[in-house]
Structure formats: C-alpha cells, structure tokens
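What you see is the complex with one protein chain gone and the rest in place.
Per-chain residue numbering starts at 1, and chain names A and B are given in the order in which the chains are listed.
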Amino acid sequence: MNNELPATDPRVKLLAAKIKKENFKPDALIEILHSAQNSYGYLPMNVLGYIAKALHLPPSRIYSTVTFYHFFSLKSKGEHTCLVCTGTACYVKGAQAILNELEKKTGLKAGQVSADNKLGVQVARCIGACGLAPVVVLDDEVQAKVTADEIINKIIDKIGTK
Amino acid sequence: MNRQEFKDLVIAEREKTKNSTCKHKICICCGAGCISSGSEAVMKKLQEEIIERGLQSEVEIIPTGCMGPCNQGPLMKYLPKNSIYQKVDCSNISQIVQSQVIEKKPIEHLLLFADSRERPFSNADEDPFFSKQLKIVLKNCGQLNPERIEDYLVHEGYRALDKALFEMSPEDVIAEIKQSRMRGRGGAGYPTGLKWETVYKYVNDQKYVICNGDEGDPGAFMDRSVLEGNPHRVLEGMAIGGYAVGASKGYAYIRGEYPLAIKRFEAAIRQAKKMGLLGPNILGSNFSFDVEVRIGAGAFVCGEETALIASIEGKRGTPRPRPPFPAESGLWGKPTLINNVETFAGIAPIINNGGEWYSEIGTPKSAGTKVFALAGKINYSGLIEVPMGTSLREIVFDIGGGIQGGGEFKAAQTGGPSGGCIPAEHLDVKMDYEALVNLGSIMGSGGLIVMDQSSDMVDVARFFMEFCMDESCGKCVPCRVGTKMMHDLLQKICDNNASRIDLERLEELAVYVKEASLCGLGGSAPNPLLSTLRHFRNEYETRIGKYEEKHIDVPQTSEV
Partner (left out) sequence: MNTIDIKINDRSLKVLPGITILQACRENEIDILTMCHLKGLTDVGACRLCLVEIVGINKLLSACTTRVASNMVIRTDTEKIKRYQRITTELFFAERNHVCSVCVANGNCELQELGYKVGMDHIRYPFLFPECKVDTSHQYFVMDHNRCIMCTRCVRACSEVEGAFNWDVKNRGFQVRVISDFDTPWGESITCTSCGKCLQACPTGALWSKDVVQGQLEKHPEMITELVEKRKLLLT
C-alpha cells in the first residue's frame, strides 16, 4: 500500500484542499469520496490510501463505506484510460468536441470500455486544472490544452491502431 | 441584519415588484424534468426574442421550479393571464410572443392540454388538472425563481420564521403544529407536533435537525421538485423546527442523484446566511441556526432515519434498532428532529395561517394536503397536490386525465417498494393514511404509479422485491436472506415454474420478513407481494396452475 500520490497531480491538490475544507473530520468521508471520484472518474486504491491516512481512518472502514454506496466505483475502466474533463472551463474550450472525436475514432462513449479492455473513456466533472483547459488525463498523465487529434495520436501510440 | 432592517427590505422588494415596468411575466419551468426536455434552450431563445423586439423593460422572464404537468413540458406560463403553453420549442417562441404579449391573444392550439381537451383553458387554474388541486406545499413552485432569495421575499418573505422568533415561544410553535394535526410526509405519517414535542423535551446542550431528502422510491419526485423549485420554503421550515426543539445545527441530506436540487439548496443556504436568516443571532434574536448539505451516494436504505444518521456520520448506511428513537439519541447520540422535505415545506404555511386552518383541510385522521407524483399509464403525469381525502378516482381521471392509450384502469401503486396496489374496485377510496393501510398499501412518500390491463401484477411484485433485495443493507438475516429467497420464488412463479408449496413458502416468508426485520426496509419489502396476493391472487393461481398441469404428481400441501 505504498503508492504515494504524485503531489504535482492537480487532482491531488484538489483532494487535499477538500479534505482541509472539511477539517479532516472522519464524518465528512462521503463528501470527500464524492470529490475524489469527481476528479478521478473512479476511486483508485492509492487515492483511498491517501484519504485513509489524511482522516486517520482504518482502511477497512474506508473500503466498507465505499462498497456500500452504489455511486462509488473501485474499478478503473480499461487498461488505458482516457479521462476527458468536462468541467466548465474545459467545456467552454471544446471538451465536447474531443469526446465526439473520440467516439468517432474508437466507438466508445464516456463510461464505456473497449471490448478487449484496452481502452476506457471516462469523464470527470472537474479535475482542477482549469488553466490548462481543455484537459484530458491519459493513463494518469495530465495532457494540457489538447486537441482531439493530438489525443487520438497519443492513444494510437499507446495501443496501436483500432 | 436585524428584524426591522429585514422587514424594510421585504417591503422594498415588494414595492420594486409592484412598481416594475414589466407588465408581462413569462415563467419557464426549469425543474429537472423540463430541463431534460430542453427548457433551457427555450429560455435562451425567449431571451433573444425579447431583446430583438426591444421588450426588455416590459417583459420579465422568470426561470421557475416545477409547474406540475411534467410530461407536457417544456412548459411556459404567461402572467398575469396564467396561460400555460405546453411542449414549447424554439420554433414557436416568436409566434407565442407576438400573439400573447403583443396582440394579447392566446394561441389556443399551443395551450396546455390543447390536444386532449375540447377547448383548452386560457387561465390554467380553471383546467381540472389544477382546479381540483390545493397547493400549500407547492404554492409558488412554478411562480418564483428558486435561485433568487428576493423572489421568495416577495412571495413569502420568511414571515413565518420572523413570527416564530419574535411573536411565539418554542412551546407556542409546537402547540400550533400539534393543533394542525400534520403528519410526517415521508411515508410513516407520524404526528409531526408530537415528534417535535418529544425532541423538545429531551434536555441536551446540543440537538440537531435533519431534513430527509433521500427520496429513493422509484417513481417519486415530489421532494426533488420542492428542493429545486422552492428551497427557501424548506429552509424556513427547518429553521422553525430548530427554534421549536432547541437545535442549533441542521443538515439537509439530499440524494446524490439530484445535483440540481443540491446546487439550488446550497445556493439558498448561502443567500439566507448573507441576509442573516441563518447563522448566529438570526434577525437579531437569540436564536442561532446553521444548515449544511450532506450528499447521499446511492443507497435507498439511507431514507430510513437511523441509516441516514449513520450516513451523515460518514459510515455505512445501516439502520440501528429502535428504541432508542432519534428524538432521544440520534445524530452523534444527540436528540435529533428528523422530518421529510415535504413536511418541512408545510411548516411555514401553518405558522402563517394557524394550525386550525390546516387541521380543517383533509380528513378526520389525516389533515392537510399531500403531494403526489403521478406516473405510469396516465395521460397527465407530473406533480399534483390535493387535500387528504381526495378519491383515487378523482386523482386518476379528473386530474390525471385517465388511462393513457385508452385502456382500462387496473391498479394504482402507492408507497413504492414499501407499498401496495389499489385495484379498480377501490377507486373511490378517499386517500388518507388509514384508508390506504386498510387496503393493504401505505401512503408512502407520494409516488403513485397507474397501471392498466397490460401490467402483470406478479411481475410488479417481483420488480419491487428485486429492488428491495438490491437495496437491503445486509445487516439482519430476515431482510438480507429473506428478500433474496422471496425474489427467487417470485421469479420462479413468473417463469411458471413454481408449485403450490413454493407459493406457501413465499407467503410464510413474507410475513416472517415483515415482522422479524430490523428496519422499515425489510419490514415493508413484502408489502407489494402481500398486496398483489390480496387483490390479484388469481394471477398467482394461474401460474401455479400452469406448473401443476405439467407436474401432476406433486403433493398439494407442504409438510413441516
């Protein structure tokens, strides 16, 4: 359980800010999980580990709460994930066009995973990197001010043509 | 802001509205339903149209909450004439503005229910859909902009909170609520005044108020519409509740599936705080009250009060055995007043008009009005509010416009997965808490699903049992295992694969789960099953018969 979250990831900053805003109170766990899932598209294990440490809550408590509520998803969707931020700033800067192009080229809508599980497309409501809009997170790497073509090319680099 | 300053502000806002140059007001319904039908685009087009025609100083455009007839949306209401236009889209905006605003002539074929009434009503209040309703909770929903506290001040003014804080003692407030005979609108119908008094009587340095907005019944959207359409009314009710019982902190627990309701309610809290209607020393009184929103995360069981409390405490939403009740030991072990959204929305009118006024509406056992969400095979689905005691027939036929597709009424399901079906022979039942319980159903939160002859009642029972099975928290054996067993048996019956013994097992399990479960979810999960067995037993028998035809040597009774 030692994969630390990279401090440079804007999503980590957002999460830290949210936890601080809630005064590190354990009873704000559900609010914090909502916030984390909004940024990451789901709840990765290292994010849960981070939250457990920050709130001084045992891992079993976090896990038990996450799996109780339908909203929360532990599963990353796809070997490679392409997360398009659809927060207001990104939306204004063309996030929808990126999503449309992705759908055209891969056949995947937001929330879907390719049949061979190689690629999953997700949306997040805001990952907090608004100055870099539009933002796409490709396998945990934040791609700033991207165009649809750039993203498609990067995906092809990673997976091969589909 | 102190009391006098606030009173002056309300007067000023009302003067502003009275003296407005805008002789015409156009309300666009922006409840979540109409928004998904495209009302935001309609509003944008309307704004453009008004600007193009240079009418900005004459026409005020107001985005409002739910107007009621949801499946006719997007809806647009023209005031002062109260003409409602249905299924408005960008192509007929220009025509409507020209005719209604400029020429002062309504366009009949675009008016509400023009496609089904002989002649649509240009004053919608005269249409039977509205004329048979009595709006108390929903009053002003569909008239004011829920994102502007100023609108609320003009229409309602937070007068009830002011009256409670400065003209009444907590005991007076409780007495008024008791006199109103109001009962909790979340489904159980517990006397509200009695609940408030119970919390009040417990002595503790910290008490809480919780507003239950975890409307989880599939097919229910009353609370959502009130939270989206008139959030300040709910906030005012919570504050009055806090004053009455001695609580200084309130939580509004809203389902995660209602982002618009969450957004509007959080905005309402911010606005109220800014004006000194929430926070320390409200309007200069000794009463301090703060409210926070807590978001649900997809668990029907969190509508149960002790599970909801566990959720606010950041834990799994598993219920706790009662007693002790939340009034004695609730959130973090403190005395907690927990009421439904619709209950809190009814408080301000009671304080303003008096408990006696409220108690004279409705039936001897159930006072006031009830908001219903009409859905299913009904012509006019949407949100309505009627006095308790209105018959099911009036609701389905006079208000709801009868069965969609011209079929025959078969049953109305009330109370969602905790409720039951009312068959045609009981269409004249006067809807109140006791009457529905006597028929094997419950009032529930207000979801009312109308079914015609195409509905398979065994499958309806199976559908609701599947829901309860999925939503069971898993803590107690009867619900956790019982709902699974009952569901599997119901599936067997649906597949014509069940013997008479299976049906006996099912009935026995149903009573066991109902009586042995820890909380209301398990306790009422068997209701749809028991209700359909009571009123539509033949459908079960037919299926057993089909199995028995193929398996002649099966014993007819069970042996234990």
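Methods note: a residue touches a chain if its C-beta (ideal position, glycine included) is under 8 Å from a C-beta of that chain, and two chains touch if they have at least 3 such contacts.
Because the structure is a prediction, the values reported are computed rather than measured.
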Identified contact with the non-displayed chain, of B:C476, B:L490, B:L503 or B:L529: B:C476
Residue of A:S64, A:N100, A:N117 or A:N153 touching the missing chain in the full complex: A:S64
Contacts of chain B with the absent chain, listed as residue ranges: 299, 301, 316, 320-321, 323, 469-478, 480-485, 488, 505, 508-509, 512, 515-518, 558, 560
Absent chain, residues of chain A that touch it: 1, 45, 48-49, 58-64, 67-68
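The criterion applied here is as follows: only the chains that are shown with their structure count from here on.
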Chain A and chain B, separation of their C-alpha mean positions in angstrom: 34
Residue numbers on chain B that touch chain A, as the complex places them: 256, 294-299, 311-317, 473
Residues on chain A engaged by chain B in the complex (per definition of touch): 25-31, 33-34, 61, 64-65, 68-72
